[in-house]
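This is the structure I want to talk about, given as C-alpha cells.
Left out: one protein chain. Kept in place: all the others.
Now for subunit A:
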Amino acid sequence: MVSVINTVDTSHEDMIHDAQMDYYGTRLATCSSDRSVKVFDVRNGGQVLVADLRGHEGPVWQVAWAHPMFGNILASCSYDRKVIIWKEENGTWEKAHEHSGHDSSVNSVCWAPHDYGLILACGSSDGAISLLTYTGLGQWEVKKINNAHTIGCNAVSWAPAVIPGSLIDQPSGQKPNYIKKFASGGCDNLIKLWKEEEDGQWKEEQKLEAHSDWVRDVAWAPSIGLPASTIASCSQDGRVFIWTCDDASGNTWSPKLLHKFNDVVWHVSWSITANILAVSGGDNKVTLWKESVDGQWVCISDVNKGQGSVSTSVTEGQQNEQ
C-alpha cells in the first residue's frame, strides 16, 4: 500500500525546486525560487521548522545533505552563481562557507562518499565543475574543471566508494587510496566520467554519448555488491538510459534505453538499495522502475499529480516474477 503519510507545509513563497531527506529520514531540507533554504524536523509524522536560511540572491535549485559523521551540513546552489554550505552548530544553523567561483547559475551539487572526506561537486551553467574539499579549520580547497561541458553542466553524481584491495587498519589514520570518480551531464548532450589522478587533478575518463539533446540529470546507482556499475541518465530528448559497465577497469559502458517519454525528462534518482529508479518527467508523473528477471526494465508504478482533493491509496503493483 502506498500512502501519503505526511504533508509538510513549507510555506515557501514561490516554486519549490528541490526537497531532500537527510540520511535517517528525520529531517527535510527544501529550497525554492523565494531564495530560501528551509530545514524541517519531520520525525513521527510531525513538521517543525528548524531553520529558514537566507543568503542566496536568486532561486535556489538544489540542496544536498552531507553524511552525518561530519555533523549537520547542508549545501545549496543557486541561480545567483553561488554555492553555500550551511552548518548546524550548537543548535543553530549558519552559513559555514560561500563559494562564488562560477560565472553563471550553479545547477547541481552533490556530496562525495563520506569515505573520501567532505568533498562537494558543483556543476554550473558556465560549463565548469568545481570541487570543494574541506581541509579543516573552516578552510575549503577549490579545484575547478573548466569547460567540462560546452554551454553548461546540468548535473553531477558521484560513484560509490570502492575499497581498493585489502584495507589494513592504519593506527595513524592514514587514508587508503580510493579511486574517486563522478559523472556529469551537460548541454553538449554528453555524460562525462571524471577520475582523480594521482597528482590530484581531475581528468575526463569517459564520454558517454547516446542522447540527442541536453542531458538533464545523471544518477550513479549505489553499490549493491555486484561487480557491475550502473548510471541512469535522462535528457531533454525524452529518453532515459541505463548505462552499465561490467569490467572492473570501468572502460566499456553500454546503454540500454529504459523508455522514451513524450516530454522532457528532468530527474532520475535511485532508491538507497538501488533496486528502484524513479523518473520524474514533464508529463506530471513520477514513474518507478525495476529491473526484472531477464534484465528488462519494467515500470511498476505511476505517481501522478492528483486532480481532485481526495487521495486514494492504490495497491501498488509490485515486481512481477517470471
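The rule we apply is simple: a contact is a pair of C-beta atoms (placed from the backbone, for glycine too) under 8 Å apart; a residue touches a chain by one contact, two chains touch by 3 or more; residues count from 1.
Keep this in mind: contacts and distances are computed from a predicted model.
Visitor: Any idea which of "Signal recognition particle receptor subunit beta", "Nuclear pore complex protein Nup85", "GPI-anchor transamidase component GPAA1" or "ACOX2 oxidase" UniProt assigns to the chain that's been left out?
Guide: The missing chain's protein name, per its UniProt entry, is "Nuclear pore complex protein Nup85".
Visitor: In the full complex, which bits of subunit A touch the chain not displayed? Write them out.
Guide: Listed in rising order, the touching residues are 1-21, 23-26, 28, 30, 32-34, 42, 58-59, 61, 67-71, 79, 89-90, 105, 107, 114-115, 163, 167, 169-173, 216, 222-226, 258-259, 264, 266-267, 269-273, 275, 278, 280-282, 284-288, 291-322.
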